[in-house]
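Quick one: this structure, given as structure tokens, is what I'll be asking you about.
Complex shown without one protein chain; remaining protein chains in place.
Residue numbering begins at 1 within each chain, and the chains themselves are lettered A, B and C in the order written.
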Amino acid sequence: MNLSETFHRVRNHSLHLCKNLITEDFSLQASEEVSPPKWHLAHTTWFFEQFILVPNDPSYEVKHPQFNFLFNSYYNSLGARTARNQRGLMSRPSVDEVKTYRAYVDAAMLNLIEKKDPKINELVTLGLNHEQQHQELLITDLKYSLWFNPLNPRVMDIQEYKVESKSKWVNVNAGVYQIGYKGKDFCYDNELNPHKVYINDFAVSTTLVTNQEYLEFIEAGGYANPTYWHDEGWAWAKELEIKAPLYWEQQDGAWFYFTLDGLKPIILDAAVAHVNFYEASAFASWKGMRLPTEFEWEVAQNQFEWGKRWEWTNSAYLPYPGFEVAPGAIGEYNGKFMINQMVLRGASVATSEGHSRPTYRNFFHPKYRWQFMGIRLAKSL
Amino acid sequence: MNLSETFHRVRNHSLHLCKNLITEDFSLQASEEVSPPKWHLAHTTWFFEQFILVPNDPSYEVKHPQFNFLFNSYYNSLGARTARNQRGLMSRPSVDEVKTYRAYVDAAMLNLIEKKDPKINELVTLGLNHEQQHQELLITDLKYSLWFNPLNPRVMDIQEYKVESKSKWVNVNAGVYQIGYKGKDFCYDNELNPHKVYINDFAVSTTLVTNQEYLEFIEAGGYANPTYWHDEGWAWAKELEIKAPLYWEQQDGAWFYFTLDGLKPIILDAAVAHVNFYEASAFASWKGMRLPTEFEWEVAQNQFEWGKRWEWTNSAYLPYPGFEVAPGAIGEYNGKFMINQMVLRGASVATSEGHSRPTYRNFFHPKYRWQFMGIRLAKSL
Amino acid sequence: MNLSETFHRVRNHSLHLCKNLITEDFSLQASEEVSPPKWHLAHTTWFFEQFILVPNDPSYEVKHPQFNFLFNSYYNSLGARTARNQRGLMSRPSVDEVKTYRAYVDAAMLNLIEKKDPKINELVTLGLNHEQQHQELLITDLKYSLWFNPLNPRVMDIQEYKVESKSKWVNVNAGVYQIGYKGKDFCYDNELNPHKVYINDFAVSTTLVTNQEYLEFIEAGGYANPTYWHDEGWAWAKELEIKAPLYWEQQDGAWFYFTLDGLKPIILDAAVAHVNFYEASAFASWKGMRLPTEFEWEVAQNQFEWGKRWEWTNSAYLPYPGFEVAPGAIGEYNGKFMINQMVLRGASVATSEGHSRPTYRNFFHPKYRWQFMGIRLAKSL
Partner (left out) sequence: MNLSETFHRVRNHSLHLCKNLITEDFSLQASEEVSPPKWHLAHTTWFFEQFILVPNDPSYEVKHPQFNFLFNSYYNSLGARTARNQRGLMSRPSVDEVKTYRAYVDAAMLNLIEKKDPKINELVTLGLNHEQQHQELLITDLKYSLWFNPLNPRVMDIQEYKVESKSKWVNVNAGVYQIGYKGKDFCYDNELNPHKVYINDFAVSTTLVTNQEYLEFIEAGGYANPTYWHDEGWAWAKELEIKAPLYWEQQDGAWFYFTLDGLKPIILDAAVAHVNFYEASAFASWKGMRLPTEFEWEVAQNQFEWGKRWEWTNSAYLPYPGFEVAPGAIGEYNGKFMINQMVLRGASVATSEGHSRPTYRNFFHPKYRWQFMGIRLAKSL
């Protein structure tokens, strides 16, 4: 597929994800961390406008002088912007106007892509990967926002439940391994540079932890015993009275799980989802095991199946040796988040097709649960 | 006009107020204190359903089992409800479904009204007055929510600017006066019972304080001098760095004012609006005067024009002698708010026609500014 | 007793109250609302220094240039000051240094008093009344702060438990009554001017509500039924999970009560203490009665005993007709607090002897409980 076709496909997929939404759903923002679908549709478009069209196409006229203020996410270099917790308040522009904005930018972009300037088209690829990241956020943010509605609307069936095969352990020998992306296709700057890491003997499970196993942890009093928990995780669970993963709900003894396709009974042999780092780590501790590091994960990943859950690792999100922040606004993409976040590896049922790879480094603050985050166990040998 | 016709008129007016809104506007809720237009349309309908149809019409079937949860405002007697700050998150039911809900309830109500049961029709009148209160809130809430949008959409021209005639002072002699509603038409329970109050000699201005006068207070450093302010008001102004009424905005030295018809230059001889009790009181103190009590206002009100601004009084919202809380959920309408609120008298440019009267007691916490609140001065003689 | 003797007596009483404290106790401040004993001792001294010595005694030298910053309470006219919640952090000056400061100011004051300037000595009387108010706060603040210590230290026996006589009802006829202080001795500006108030027929109980009666309210589910409560009071009780008055504690079914003399079993026929306005009002509502207004209380007070509890009234703290704020810092004494506070009448077991009178207006925000606040019932006739 050439870049124009890819552009078409990715851009259309964003709209496709919204096909069952009613106009009112497009503005939902249930917390500061999540954004409304309309904002995702507009922000990804603004990204192409501000990072590619404005600097590279002299004939291009920005669609609206206020859109830079409305749809900038976090780029300090690009000026003031809507407060993050007020994205849901932007009733104007309307959903239709945002779709018009998308079409307007798409037309200009397709013209520009045709010029086949390699430097520009590298940015186009970044923009498409950026949009794919937002496609996943659109899904998970929407799930979170719709969760507040007692009517349990059904808008998407993303086959959240993936039954796993039988668990085995894979052993890996100690040694110096190469880590980081070394291919020629697109990757983010945080996956570079490829470099050596010394890893000790370890073993990793070939399967993800299931709802069944997690339920055993709950029933064994896992949420009531501080010895399994980080101090900060324990404080989190106590303050918010957490007793189960996000979206779990007990009715008359039975456990249910909120999905974008309505409220459903827990499927026991599905991989547990929507746990945060504290929970993942406490579970591992209860099992007498631990989470893998991101390096262990990368070294072992070709020996197991992955892709249905973002897998918490015990690695903090830090720069690889030689990492440098790119000049300009693009430099704000990754580097400035390299503190107080933990790395997740893999991909999830909500990740856009072809978007992830073995060296991909996803990252979130350890308290968050609204992504499809799961658990894979490891142990030192 | 008979009750059916009044019912028609009032109910249609709520929809009429929304005629320039786009679907997205109907869900806006910029703070816990304000509610989305859709919620106002649904809640006023729910009021008829729960307080009149359900108890009085055995054949009536509630439109949806969850609407009681979704559209209850604050009636503890009627069960659990949507958290107040989450009303904007209810994307479902849609605007169209809420309109269908209104029509469904209206049909049942009109049938019931025709039966001319006096007790029921008294409740119908209460429900219509309740809806008129929400019509004003729909306007002021919407103004507040749209204020966050840098596009300054124009949705309503409510002629906010009312130029006043020349100011005079009216003197009133000390004595025992009758206070409270003694007519036969509708009034709220908080206006009853008519009772005697001793009032001392006082004078009151025939006009409201203008933007020009308020601007003089600002320019004289009124917001920088604690001696004019209540301790609590001073803390409020300092913490939030308040320097002018709500919706005022200075650009290159000139003052502008946000309205539902866009951002406009301040009109100097219009009555100041959107000041809270602290500001009204500080202004009066700066003038060497004071605000009237609600009793002074009621006694003097036939000697001046009123109706464009809710006028802050220096009276706390407390029960009149002999006030009793009605049994059942209706009893929650007024009495439970009789603490830490100040009384406002009059009516405003946003008040529905025929809704107010000289004994009407509006009330808000002293910090609020988002209603069309203004200032009338008084002094002791 | 002449003024010098009174000065001696009042000043010594402050120190006397601290006779069982250890040095460490003098710095305790368990919340922003309470102040440490040392601060009370210093602040009352500073009041004499700043309001009397500095303006009136040219030979007087302030004890320390920083004491004005350290010991100003809330007088904006007198400059910047220690943040209210940091009074407990002022380990220096030491307790001994504060006592030296007291002696230093006392000596200068006694000299000045001897000059018998009537205007100055009027201020001295204000200063002594101010110190007496702080003597009560010293006791109640200390009680609150020591409550956090599991060792339950015994520092003062203030005979908190006053058994009441048998309850009767006193009827008062409607009419115009004179309210406010009209004597020639000291009173606060908020008790002036004497003025007429129209009062309706009412009855008031001759006794305070007892622990026994309050316990019945608790056991009848008073804290679980919103219909008795103001909306704001209900929210307060739910958020903080309040189930009994402040300092009550249930152990194995039995109720105990924290005092400055240790933890003790509840005495059933003692007057209930440490309830806030919300609780007092909810109790009255549960009884089918109400709290008296401050005017009813003043008119009826010579018909019952009072003085052991500050009695919540249903009157907001508002200026009397003709009230004017005094010029200068003294003007900040009362007027600026006349918003969102409710009036309490009477006196308590912690009030300094001879400090209160029938027209005395104490006031607190309705949520506070740490004073010896009690309940007297009234009803309309």
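Rule of thumb we're sticking to: a contact is a pair of C-beta atoms (placed from the backbone, for glycine too) under 8 Å apart; a residue touches a chain by one contact, two chains touch by 3 or more.
What you are looking at is a predicted structure, and each value in this text was computed from that prediction instead of being measured.
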> Thinking of the complex as a whole, which visible chains are touched by the chain that is not shown?
Replying inline: A, C
> Touching the left-out chain: which of A:E232, A:D269, A:E305 or A:E353?
Replying inline: A:E232
>> Using the document's definition of touch, tell me which of A:Y144, A:Y181, A:F217 or A:F277 contacts the absent chain.
In response: A:F277
>> Given that one chain is not shown, which residue among C:E24, C:E219 or C:E241 touches it?
In response: C:E24
> Out of C:N56, C:N76 or C:S94, which is the one that touches the chain we can't see?
Replying inline: C:S94
>> Touching the hidden chain in the complete assembly: which of C:Q86, C:N173 or C:Q250 does that?
In response: C:Q86
>> If the hidden chain were put back, which residues of chain C would touch it?
In response: 22-28, 30, 38, 66, 69-70, 82, 86, 88-95, 145-146, 148-151, 153
> If you put the missing chain back, which residues of chain A would it touch?
Replying inline: 74, 76-77, 174, 176, 195-198, 200, 226-227, 229-234, 277-278, 281, 285, 290, 314-316, 318-319, 321-322, 325, 331-332, 336-340, 342, 366, 380
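Methods note: only the chains that are shown with their structure count from here on.
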> If you average the Cα atoms of chain A and of chain B to get two centres, how far apart are those centres in Å?
Replying inline: 45
> Which parts of chain A, given as residue numbers and ranges, touch two or more other chains?
Replying inline: none
